[in-house]
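Every protein chain of the complex appears in place save one, which is left out.
Here is subunit A:
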Amino acid sequence: MTAHVLSDTGTLTGRSLRHILRSPDTIITTAVTPVALMLLFVYVLGGAINTGSDESYINYMLPGILLITIASGIAYTAYRLFLDMRGGIFERFQSMPIPRPSVLWAHVLTSLVANLASIVIVTGVALIMGFRTGASVADWLAVAGILILFTLALTWIAVIAGLSAKTVDGASAFSYPLIFLPFISSAFVPTDSMPGPVAWFAENQPVTSIVNTLRALFAQQPVGNDIWIALAWCAGILVAAYAAATAIYRKKIS
């Protein structure tokens, strides 16, 4: 049975990727909000924001926008998982000789592909709006690696939500605070412009270290300690969410 883990995960991933191809609006709506925020911040608010650097404002805020893209994209992962469970197809899979982890991993891999597609769209719009970087291939690979790790970490949180939700709305509501988190970070304004307790929160929450790392990579500046803090946050969230999700899953299917 374990010999089929890879092929069954592949088959099931093909199935849910087909769902996305049949309703590409899920990728487009994921990209619409970040693009709208980008337009708002660059063309409306950005002129009044002093970032304290020579960088153009779009260069400054793109990392935060990419994280918002991922945070809103994973809501669809929870939604798709919830619909599978409610519709009965989940039980069909459970009563078939399919390795149990394959069902979840198919959703996780689909989430990864869908979010990367949204990120490519948002980055494309940012380039049109004047985003420029001298980042090398290695820098881009580092950016991609961090974004993939962040997507995986948030996707496993989405799996928890999808498995334990009672309603469709509940399955996606968990993502709202995650979407909001970049606003209280260094993503749009420097943290030292915030009042004491807010600045303290902003400086010590995961988004700031990730945003600072991405920004440094794009600007070809040294990443310093931020990259290690960012990786530790992503890995920590990933491990904790994975453990919680698989525990809930095991309880659900036994």
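Here, a contact is a pair of C-beta atoms (placed from the backbone, for glycine too) under 8 Å apart; a residue touches a chain by one contact, two chains touch by 3 or more; residues count from 1.
We adopt the following convention: contacts and distances are computed from a predicted model.
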Request  = Given the options "Export ABC transporter ATP-binding protein", "Electron transfer flavoprotein small subunit", "N-methylhydantoinase A" or "Cytochrome c oxidase subunit 1", say which is the protein name UniProt records for the missing chain.
outcome  = "Export ABC transporter ATP-binding protein"
Note = Where A:Ala31, A:Leu66, A:Leu81 or A:Ile98 are the choices, the one touching the absent chain is A:Ile98
Request  = With the missing chain put back, which residues of subunit A would touch it? List them for me.
outcome  = 1, 4, 7-8, 11-12, 15, 18-19, 22-23, 87-89, 91-98, 253-254
